[in-house]
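Below you'll find the structure, written out as structure tokens, and then a few comments.
A single protein chain has been removed from this complex, and every other one stays in its place.
In this document, chain identifiers A, B and C correspond to the written order of the chains, with residue numbering beginning at 1 in each.
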Amino acid sequence: MPLPRQPILNANTYMTNKTNAEAQTMKVARAGDLVMLLTSDLKRYVIKLTPDGTLHTHRGVYRHSEIIGAPFGSALQSQTDAEALILEPSLPDVIAHLKRGTQIIYPKDAAYIIHRLSLRAGSRVVEAGTGSGGLTAALAWSVAPTGRIYTYELREDNYRVARNNLERAGMLPYVEMHLQGIAEGFRQRNVDALFLDVREPHHYMAQVRGALRSGGFFAALVPTVNQVSDLLVALESSGFADIAVEELLLRAYKPVPERLRPQDNMVGHTGYLIFARLIHAALDPRQWMTKERRRFQARRQARQRIAEADAAREARIAAGGKKYPPMPLP
Amino acid sequence: MPLPRQPILNANTYMTNKTNAEAQTMKVARAGDLVMLLTSDLKRYVIKLTPDGTLHTHRGVYRHSEIIGAPFGSALQSQTDAEALILEPSLPDVIAHLKRGTQIIYPKDAAYIIHRLSLRAGSRVVEAGTGSGGLTAALAWSVAPTGRIYTYELREDNYRVARNNLERAGMLPYVEMHLQGIAEGFRQRNVDALFLDVREPHHYMAQVRGALRSGGFFAALVPTVNQVSDLLVALESSGFADIAVEELLLRAYKPVPERLRPQDNMVGHTGYLIFARLIHAALDPRQWMTKERRRFQARRQARQRIAEADAAREARIAAGGKKYPPMPLP
Amino acid sequence: MPLPRQPILNANTYMTNKTNAEAQTMKVARAGDLVMLLTSDLKRYVIKLTPDGTLHTHRGVYRHSEIIGAPFGSALQSQTDAEALILEPSLPDVIAHLKRGTQIIYPKDAAYIIHRLSLRAGSRVVEAGTGSGGLTAALAWSVAPTGRIYTYELREDNYRVARNNLERAGMLPYVEMHLQGIAEGFRQRNVDALFLDVREPHHYMAQVRGALRSGGFFAALVPTVNQVSDLLVALESSGFADIAVEELLLRAYKPVPERLRPQDNMVGHTGYLIFARLIHAALDPRQWMTKERRRFQARRQARQRIAEADAAREARIAAGGKKYPPMPLP
Partner (left out) sequence: MPLPRQPILNANTYMTNKTNAEAQTMKVARAGDLVMLLTSDLKRYVIKLTPDGTLHTHRGVYRHSEIIGAPFGSALQSQTDAEALILEPSLPDVIAHLKRGTQIIYPKDAAYIIHRLSLRAGSRVVEAGTGSGGLTAALAWSVAPTGRIYTYELREDNYRVARNNLERAGMLPYVEMHLQGIAEGFRQRNVDALFLDVREPHHYMAQVRGALRSGGFFAALVPTVNQVSDLLVALESSGFADIAVEELLLRAYKPVPERLRPQDNMVGHTGYLIFARLIHAALDPRQWMTKERRRFQARRQARQRIAEADAAREARIAAGGKKYPPMPLP
């Protein structure tokens, strides 16, 4: 028994079926909007509506003019009768459909970074590098309309891709883009939060201190454990406290109620997230080290002291002095 | 070799050490602010500053009056010389330190829900139940100052705890609280997003349809797989599409660069997240089912048809009719 | 600077370079052995050596006759000078290279099942279904040479594939294969362990009881949570205790010491593992239920009692009796 053929609502038929009052409360797609079409083979198309635009898919052609004026949540037919849902793209949908020059941030990571940095309308945030602008768009989304993202990118090709992406996503008004590296420092002072997604974040601690306000939120994303180690060393010696290293794993399920199970494949790794708080330059952050770190440092210092004492003793012996027993390990 | 004793900056000494210009740019703790003290044994205290308040810890007593006026990122001594960092609490810190009547939302989940629901300044969101108000605070944070959270709670004790928590977190102005269940429906219409954290979310699909705008974002958090299955069935038959089931695992590392490794213990489960988009009531959401779901349905329907045919054939035979071969399985 | 060209050892050159004494201690590939060739593009070929066999790869042709007599750990050149390592295949390598009629067991699961079932040389184990014989081979490996695997398979195509696979892996002598379903029960009695990998394991509890000795080890692998629930209900009502549900996630890393990080993709799900111990038929296994289970049962029974009392009261009222207040919920 085939599924019953459903009445499809396009902009025109739909509007006539509804009272004016009902229609007014519905959100309707307009020219200039980003819209997502979800076809029945579950392909997603994120498009910017223009009066004479068309979307070609392997299920047929959809005309923008038929989408403009249609309420979100309604559907549209291609000439081949293939229905597509008309939806506002979610923020993750928007980011997933940006043009990619570089690796695009994953929703799980973007969401968590924004939450851990405590961003909200009005926050001022520095980001480097811009990459394809995926995270930039998410950051801007969270601080708009009164906040600002200051983003730095060294490579001109990335810069151009990101600029187009941000404009397309409608986020450019909230972003100040810098086509420059960060070795010379950032142009901003006292920002609320600063995020680094560069190859060697541990080289830029002084620059971070220059831009981030005392007590401000720092975060970085790095793909390898070696970079995590390097960054931890740099943070500790540059006046950061409350340091945390975390990663998120997302597990998706097949949404079949009678045979519920995780997807066969999952993303095994996107990156390690490092979070820290900048403290006043006159303070020694080692006072707020974790127990493990403290224990490790103590053990290492003990070992060093013993090695020094041993060396001194041997030097004395070599110089003809008396022989003392070696110091015991703690 | 003990760590060198550091000069501690409190409000007064600090301000005299800085030029006026520098001091003005720094963010300073004020009466009424939520402030986090991070003691050197890495305990976190989130307090609301009052002119004559005191914080008693096992490292000594800290007086609010000495914190008021101090720049964030500076430190304070108790009478027993134990230093504590003065920080603005992050949003996760604020939520973690709310008074708990119920299970508090985890940062990983709150962050991801907000991102997937595409919340931003101005969004209108319905939530049920309020619980202790942890997620309510995070939702309000993300839609403030122009958006609104409408939250429903049946139990008066939870309602009171949540109200105090939201006030303390400064989020009450952005929240409209309802002390009532949701069986009768929500009072709002055409909200942008709706989140359910109730025991049997699958019972409230009609109520959700009544409050959420066409195309709007739906999410729910449930702890058990049985609830996931029930909710999937309900969503499918209530006009939802783009249904996803996901969960997040957070793995934290010991931040010791020379001995980097994950923490020994992790949270094994917080909940399953279900996301969906509400579509127009006249549409059949089965057109946008996943391949797995579609295949499962087809197989089940085939099995039913065969069973019916077999039954019919046997009835005919029993009634003295001819014997036909059974229908082959597809 | 290209990597220095290495001297390649094949059987003949190698043997002349070594003293007889050294050569005798080395393990050498022989005709009839399963051998793995690891080419320099890290492709793995598991082959059975025959005097006149050849292996065709996209890196050239390798002749079995040149492998026979070569020590394991040495290398061989194709006519195109591509070197391949000669290794004994590991047990996971053998299983991964079996001919597949069905999903092959993953090493993490095979290993854990064997460990949890406490198999060792001499164990007697029943398995159903045989599938492609991957787990059968692993089970046989662990109980050989004195133990026995009794395996059941309903489909003749699977049976044939599995038989060839087991013969190829050298495990057939330790396996007794049954081409039959399990609805009629197993032919064995008092086996040490029993493993089910069938679609609806919960239907075969009586059959399991008939074959497994009292106190014996039971395990099953199922892909969906619905099957887990069904099996748990069946186990509880069929005299099993010490019931556990577990799953394993394997995370592989890119073995680059200076850029160490997890692989980008991982297997997201293979199956849920259920373990239990069969107890004597006269015992009530509910005495050894987990706390959560016990609490759930108690709550459900309380709810039932209240519902019954309410119904009785209403019946009395309907019959003209007095009105009593409803019983409070616990």
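FYI, contacts are C-beta pairs under 8 Å (C-beta built on N, C-alpha and C of every residue); 3 or more make two chains touch, one makes a residue touch a chain.
This structure is a prediction, so every number in the text was calculated from the model and none was measured.
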{"item": "Residue in contact with the excluded chain [from C:Lys99, C:Arg189 or C:Arg303]", "value": "C:Arg189"}
{"item": "Given C:Trp141, C:Tyr159, C:Phe186 or C:Tyr204, the one touching the chain that is not displayed", "value": "C:Trp141"}
{"item": "Selected residue (touches chain absent from view) among C:Lys99, C:Arg120 or C:Arg316", "value": "C:Arg120"}
{"item": "Touching residue (missing chain; options C:Thr80, C:Asn265 or C:Thr290)", "value": "C:Thr290"}
{"item": "Subunit A residues touching the omitted chain (full complex)", "value": "225-226, 229"}
{"item": "Missing-partner contacts on subunit C, residue numbers", "value": "1, 3-4, 6-9, 14, 25-27, 38, 40, 42, 71-75, 83, 85-88, 90-92, 107-108, 110-112, 114-118, 120-121, 138, 141-142, 144-146, 189-190, 213-217, 225, 228-230, 232-233, 236, 241-260, 272, 277-280, 282-284, 286-288, 290-293, 296, 300-301, 305"}
{"item": "Residues of subunit B (touch criterion as defined above) contacting the omitted chain", "value": "223-226, 251-252, 258-269"}
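Everything below uses one rule, namely that only the chains that are shown with their structure count from here on.
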{"item": "Same vs different contact residues, subunit A with subunit C, by half of numbers used", "value": "same"}
{"item": "Cα-centroid distance, subunit A relative to subunit B, in whole angstrom", "value": "18"}
{"item": "For subunit A paired with subunit C, centre-to-centre distance based on mean C-alpha positions, whole Å", "value": "39"}
{"item": "Overlap residues in subunit A, where contacts from two or more other chains coincide", "value": "225, 251-252, 258-260"}
